[in-house]
Structures are given as C-alpha cells and as structure tokens.
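Omission of a single protein chain aside, the complex is shown with its protein chains in their original locations.
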C-alpha cells in the first residue's frame, strides 16, 4: 500500500510478549508444535491411566465415571489438541518456505487461529479442575451427552467450538497461501507433496468443520438453553447428532493422515536420494482420498439401523478409498526401489510407517464390510484399527517430521542416538499395545469398558497391551530428553542439514530471517533445490533484486479476541449455576471479542518495511559465514 | 539395521504365541466361535476379507523386505531419478479394484440376509428394551415380561425389536450375532438364531454411562418344547404373583410384605426395573455378579456400590431391617419357575 | 506490495480495485472459500430442520398452521432488493463514485434493518402463540436455522455500518475496496440462504 501510507514504524515486543503478539509463521509454527506436544503428553498420561486400569480384570484403580472421563479426554485431546496442532505446527513452519513465500496469506488470522485453538484446549482441560471432565466419549453421542448431570460436556462443546473456529481459519489461510503466495515458477504441479497434502487437508477442514460447528451449537443449546433436537420426548431424534458428528468425523481422520502422508513423501525421497515415484498420481490420489472422504461417514453408523441399502452403499464407497491409498503405498515402495536409502531416525519412522499403516488400512477395509462390522463395531477391534492408522500413521509422521525439520526450525539437531532408542521403544510398544487388541475385539470385548470380569479369555491380551503402552511412555520420555538436550547443546547446524535436501526450505540459512527469502527464488521444476544442486549450483536462482521487504506488524488483538471467547464460554457454562455471574461473564467476554474485532477493522495496519540496506547486510553476513 | 529385521520378526511370533495361548476366545462369547446362523454368516465374511487382506499383505511385504535389504546406501553415488511408470501404476490401481469387487459382492448379499427381520418376526417376536444398566425382554404374544436373561428357542430365527428408554445402548451377543443399537424414541429390528441349547453372553456395546461395562446379559437357548413350557410357566407364575400380591395384602409373609412395600412398585411390571418372576432361577445378579445371598444383600443395601449410576435406590437398615432383609432374600430365592 | 498497481485511465482506480493488490486478492479468495464453508454450515442446519419438521409440535403449532405468507413475502422482497442495491453499490465503487456507493450501501442497510425488524416481530408473534425454542424439536430446529440466518444479517449490518463510518471521508482505494467488496459478497450470501429459507421452510411448510 505504498501509495496510501508512508512507511510505518514496526511494532515489536520482546520476550513473552513477542510470542503472544507474533504473526511470524515460523514462530506460530513453534507455538503450535509445543502446545501440541504438551497436549500429547496429557493425552498420553490419560492413555497410560486407561491401560493401567485395564491391566487386570476387575481392577479398581479408577471408577467407571472417572474412566469415562479419561477416555473422552484422551480421544478429544489427542485428536483436536495434539495431532492437529502438531500438524499445523509443521504446516506453518514449512509450507511457506516450501513455496518460496515470505509469509502466509493472513499473518494476523494465523495468530488468531493459534490462540483460538490454545484457549479452546485450555477450556477443555479446565474441566478437570471443576471436578467434571466430559464423559460421553469423544463422539459425545446424544442423549448421553445431553444428560443434565454430565456437566463436563459443556466444556467439551464450548472448548471444541472455540478451537474449531481456529482450525477453520487455519484451513482457509493455508488454502489461500498455497494458491496465491507461490514464488515465480512454482506451478501447482511443482509443489512439494507436503504442500499438496496441506492444501487438500485444508480444503477438508473448510467443509468438514461446519457440520461439527452446527452439532456443537446444538449440543450446547440443548444442554444450556433447553432445546430439544435430540430429545425424543419432545420429538427430537438422536440419530441427527451421529450424522453431524461423523460427516465431520470421517473427513477429520483424513485431515490427520494426509499431512502425515505428505511428511513421508518428503522424507522418503530425501533419504532414498530419489525423486518421488509417480508424483502426479500421488497428487491425484491425495485429492481423491479427500473427495471420497466425504461420502463414507455412515461406516461409523452401520449398527445404528439405517437399513441394508444405506449400509451396502456406504460399505462399497468406503472400500473405494483403499485404491488411492494403495497407489500411495506402492509409490513409496517404488521410490525406495533403486534408491540409496539412508536410515536415520526420520527415515526409520517413515519406513516403519508403511507396514504399520498397512495393517491399519487392512483392518479399515475389513471394518467397511458392513455385516462384519456388526461384530467389530464398538469392540476393541475398532480401537486396534484406529490406533494402527493414527499412531502408526499420524504419530509416526509427527515424529518423523520432528526429527526431519527440527534442525530447520530450531537450528539444532535432535540426537540420533537417543532417537534410535526412542524409535525402537515406541515401535515395539506400539505393536505390543495394539496388535492384541484386534483379538480382544473378536473375543467379544467391547470398547469403553472400565473393567471386565475374569474368565472371559481377555486377561493375557490386556496385560500385554498395558505393557506395550508403558514402552511408549518410556519412549516419550526419551524424546523429551532428546529435545531438552538439543536445546541445551551449543552445536548449531548448517543449512541443508541433511545434505540431501530437495525442496526450497533447505536453501534457507538457519536461523531463518524473519522475511525468509532475501530474494524470492525462481523455481525451475519439482524439487528445485535438488535440480540446482545436480546442475552444480550452490544456490537456487532468484527472481528479484534485493529490495525493501514489506512485513506485517505484531498484534495483541488475536490474543484478546480469543481470550474474550474463552471468558464468554466459561460464562455460558457458569450461567447454569449462577445466572448473574454467568451472564456477566458472557457479556464481558463477547464485548472483549467484538471490541477487538472492531479495533482490528478500525485501526489501519499497513505493516512496515525492512529496508533494503538491512537485507543486504544480512545477506553479506550469511555469505561471509560461508553458509549459503 | 539388522536389529530392525530381528525385532520385526521377533514381535510377530511373540504375539502369535499370545493369541494361541488364548485360542479363539471364550466359548459362548467369542465371535470366532459362532453358535448361530448370524455369527456364522459374519465369520464367513470376516474370513473372506481376511484372506484378501493377507494376499495384499504378502505382496506388499515381499516388495518391502526386498527393497529395504537391497537398496541401503552403500556409496555416495546418485541413483537414477525415476519419474514413474504408467504400467506399474495401472497394475496397482486395477488389481485392488478387482479385489474389492470380489469383497463387495458377499458384503452386499450378507447385509441383505442379515436384514431379514420381518420374516423372522412372523414366527417369533421378542421386544428388547435397554434401560440404564439392565435389559428388559418382552414376549408380546405370550404377555410375558422378563429381564437380564433372554430365553429363545433354538433352530429358528427369532425376530427382535429393539429400543431404549433412556440413552443409546447396543445389543450384542457375539457368539450368536453382531450388534444392533437400541435408540431411544426409535425402533430397530434384527434376528437372532442359536444352533443348539446353551447360554450365550451378551454385552452392551454402546457407551451409556459409568456402568456401561457392567451391563451384561445372557441369552439362554432352549429346545422348542422346553421353550414353550418355560413361556407358559412364566406366564402362570407372573399372573399368580401379580394376583396374590396385589389382591390379598393382608395375609403375607414378612418377605412378601417387604417385597410389596419396597420393591413391587418398580419391579412389578418388569418395565421400570427388571422383573423378578424367575429371580431364583437366575445364575447372575444385576447381570454380572454371582447370584448369592451375600451379593444380593449388599446389592439391596447399596446398588451404586456395585453399579455406579444404577437407578435403583439403596435401602438402609432404617428402611429394611436385617431380619426383614433375610426374609426378603428368602422370598426372592423362592421365585422360581421350575 | 510495493509495486504500483495500474490505474484505469477513466476511473482513476484499478479496474478491479478489490483484487488489484495481493492482499486484496487474498482476501477475495479467502472470503469465497469461507462462503464455501458457510454453505455446508447452513446445509447442516437445513438438514436438521427438514429432519425435525413438525416433530413434537401439536397440530396447532405445526408449520402449516403458524406460518403467514404476507410477512414472509415482505421480508423476501426487502432482502432481495437489498441484494440489488448492494450490487449497485459495488458497481459505483468500481466506477469510483464514492458518493453513490455510500448512498446505495445506506439503502442496503435500511432494507436489511427492515428485514430484521420483521423477523423480530415474527418471532415475538410465535412466542406468544406458544411456538418457542424449547416447545418442541421442531421449534428448536426452526429457531436455530432462521436465527442463524438472522444473526448473519445482524452481523452484516454491523459490518457494513462500521465500514461506512470508517471510510466515510476517504477515497476509494485498493486498501478499502476489498473490504467493501467482501462485505457485499457476504450480503449476497445471506440472500442466497434466505432464498432457501423462504422456499423450504416457509413455502414448503405452508403446503399441507
């Protein structure tokens, strides 16, 4: 907006204020990543408590009520507060760099998305301190979730609502970033696969979250204000919630797995030193999975009683997803074929992912066989299936991505030695925990049971499963040690830490300057960095002269906008007990949010410019260090 | 990376061993030991799908192991950059499609077969109503209501109507058939079939509250004649109990009196709480405990202690003295039909 | 972006000021995507409504006995016309006629406010005859769907008002044009939703 305003002063803060106000996608990525890891630990502790309760028959470590709270919070936390945010973390940290952009399309909204997620997560977990965590399962089926005494569900409805808005914003932001912010020459079919999967996952977010939003509003209105959508006594229908939840819920699992697929599609070519086999089909398979993902949700409802026609149609539609997913599996295998495979930790996770996810995918197809699902449904077979795909797919992907991009994000590398320990403990623990659960399900053990009688043939398998979970627990502690050790160490890494980097993010100096690229790169093909390296160039070509760089200003508004919703949400929960306090909090919180929004649109914010002289100085310093 | 292979091939046998230890699961409970037509149909299709999966698994594993052994990094040379291969990609698109078509056909036929509840209902019809942590079984034709134990005749498909009084539950008897949800305000139907007489374990398969895990029930299959006899006896006993306890409330034993005062209002029709008409015959108390005097007394004193969230109120000594409790327990164990 | 944008020789501003800059283009695309999401949001509400149509309501409170055609017709006309005036405002914006743009936006606001007033009147009327948010599943679904739409109208009014006041004394430029344009897209979308509401909720509800 050069013609509307003079160059403005930059607005900057230090220390913690910098983190609260930052609009830099790299920092927001770090915020997402660490909040995600924090919630992963919480969800993991809940998982360990679940497994401890189930270690032997008729255990009385926790009560049925507490157990239900544990599983609900475990599932909700893991999906919404651990896996998604960690993926958002990598998307933020990496996607703009992969497409040669200086930032995301909406830095302000990026920050807003993070704070909404954060406060939503805090809200959910506050429920523990009010003595009532949600207890109706992460699926929150009505009318169990609308029972008046299940007050924890209030936290579920409002917490997820708030963090859901954040996800929606992140989704739109990535879509626009990827469409509009690409460097010259970065055609769509030259985008790295992680960027592609982020794109498709973001599109899924845009269409999948609205049904959840509506469902959560209805749940909230029914719990707090006496509406009757799900109340048979007033003509309500309990199946409506199930539809809304799963219309969201099934695409959600692809929102989780597609970016993980993207991560593997970056790592495997890098360490096999080979171009991704069948790049074009990989892209189309991703889109096809996303598209089909909207047409299969009824496979979670085979036993609800929708009738043989609906069940058959959705069974077949579900099976269809195996085809594009299979294409991906084989493409990865043939990327490895003929390669020069180097096994470091990131690669180990990627390689271990293939068989683990394969087993999960096969049980998925078995579940899609509707009449067989009458047996599997709501049994431990399902628990085994989804942990095989989620842990063996998404969590492996997150770990692989963590080892792979840690040097880029923090300028330091995680210890490979600790990494091997972490990997093997996790790998063994994972299979030990979840493989026996297939059989538990077939032997008649329902899921979500807080205990079981002995003499049903389930004791040994449960015991094995619990042991496995603790392997994963130890492995997680090793990971934490590795992270702390990396931060304490003084060894800084060089750019292109792995030496085999193929995509643009590896051309950047570490730590990456806030404007990312001093000069926007010129992209010459898929894996442009690799192409340049093969052509003997040390640097990628650039598309522009060094010039002033426009940057967005930091802002406190996103934080307060989210805080306002958080306060209003608490008010909505409290108005059940105390009308005055409740409604004043609602009023105060919403006022805070709306005033923040108003300020945002009232105060012009044109950002500021980093002068050319400074960019040149930075460039010179980096080149003198001989790093780029 | 030798350890990788070693471990991979170490874990699998270990787990196989564990599974062998437990065989195919408990008789009368495991879906892998079907005892009726429904579960047999389901096991059949489970095995079909498993076979297809194993086929895919083997192919992928062969490529996988070969690739990982053959293409480790040996030197710093740059391998050939391959773009793809349309022939290969064609193969791994078409072959899975064929496999899935093979799977889809029996899927659809089995779904249709399992949906034939209407036909079954013409022969025999039972209404199942799920309640917070107990099951109500009604034989509409005979006018009998019972709870916790579902008695069915062997050798034929019994039509079942399912609904719920409160939240969603799910009716599952793994050895006889897969589950069907019981939705409040909505009716569902299914059929159940047992090959031979016996007791089969039933589970509630949808999270319904703190005692979801304890919402077990049993299906008892009888030969047709025995079944008819049982139904007639139940009917007679139920009528007798009803008439005696309601009409003539002067001449009651202590046990009867306590029962009338404290239990009848809920347990009477078998619709608010489980019918106790054949309580003395039952092997289980509250669906999952051994049915003995101690458990029964503890249950009456404090049901929530055994089933968190159960709706039955507890009765302290002020309400039912120890002597009265003894008498009540005696009375309850007299409630038999054979 | 530092690059100067090309101005149209006649109007003195770029031909499509709403997407002449990268920022503007981003906003424009993002807002359309948002509307894609809103489509699904309203579909979920519509689905719930048709699923629960008349469910749990006594005969005298069923759709065909409570809806009144005159009011709905007036509301429809108000909103449809406001959609046109909003188009006219945008055409004037592109032609760099700030005065007429403001005028048409004010007309749009007035029509929208009229619509909102009628809706409030309607709800109060239903409340008095016993068709409320908590009286039946039908009531809940009805108020949720129509109320969500009403909330969108309210938000749209506030939004456009803020934009008008803020930019009252400013020329049209590539900084505020995207804001006006996007708010008008929003306003059209509200009308799109209303078309389905009057067709499916009201007219179809009146067919016995």
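First chain written, first letter: the chains are A, B and C, and each begins at residue 1.
Keep this in mind: a residue touches a chain if its C-beta (ideal position, glycine included) is under 8 Å from a C-beta of that chain, and two chains touch if they have at least 3 such contacts.
Throughout what follows, contacts and distances are computed from a predicted model.
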Checklist outcome for this item: Record lookup, UniProt, unshown chain, options "Cytochrome C oxidase subunit IV", "Fumarate reductase subunit C", "Carbohydrate ABC transporter ATP-binding protein, CUT1 family" or "Ion-translocating oxidoreductase complex subunit C" -> protein name "Cytochrome C oxidase subunit IV"
Item to check | Residue of C:22, C:80 or C:164 touching the missing chain in the full complex | outcome: C:80
Item to check | Touching the absent chain when the full complex is considered, from A:201, A:239 or A:472 | outcome: A:239
Item to check | Contact partner of the left-out chain, one of C:26, C:48 or C:63 | outcome: C:48
Checklist entry - Mind pulling the subunit C residues that touch the left-out chain? => result 8-11, 29, 32-33, 35-37, 39-40, 42-44, 46-48, 50-51, 69, 73, 76-77, 80, 83-84, 87-88, 91, 95, 185, 188-189, 191-192, 195-196, 198-200, 203-204, 206-208
Checklist entry - Where does subunit A touch the missing chain, residue by residue? => result 175, 179, 203, 206-207, 211, 237, 239-240, 243-244, 247, 291, 294-295, 298, 305-306, 310
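Heads up, the rule we're going with is that only the chains that are shown with their structure count from here on.
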Checklist outcome for this item: Distance in whole angstrom between the CA centres of subunit A and subunit C is 33
Checklist outcome for this item: Here the gap between subunit A and subunit B, centre to centre from mean Cα coordinates and rounded to Å, is 36
Checklist entry - Taking each residue of subunit B in turn, which ones touch at least two of the other chains? => result none
Checklist entry - So which stretches of subunit A touch two or more other chains? => result 236-237
Checklist entry - What residues of subunit C sit close enough to touch subunit A in their complex? => result 1-2, 4, 21-23, 25-26, 29-30, 33-34, 36-38, 40-41, 43-45, 47-48, 51-52, 55-57, 133-141, 144, 159, 162-163, 166, 173-175, 179
Item to check | subunit A partner contacts - residues on subunit B that touch it in the complex | outcome: 1, 3-4, 7-8, 11, 15, 18-19, 21-26, 29-32, 39, 41-42, 45-46, 49-50, 52-53, 56-57, 60-61, 63-64, 67-68, 71-75, 77-85, 88-89, 92-93, 96-97, 100, 103-104, 107-108, 110-115, 162, 166-168, 170, 172, 174-175, 177-181, 183-186, 188-189, 201, 203-214, 288, 308-309
Checklist entry - Touching subunit C in the complex: which residues of subunit A? => result 1-4, 105-106, 168, 172-173, 175-176, 179-181, 206-207, 209-211, 213-215, 217-218, 221-222, 225-229, 231, 234-237, 240, 243-244, 247, 547-548, 550, 598, 601-602, 604, 606, 609
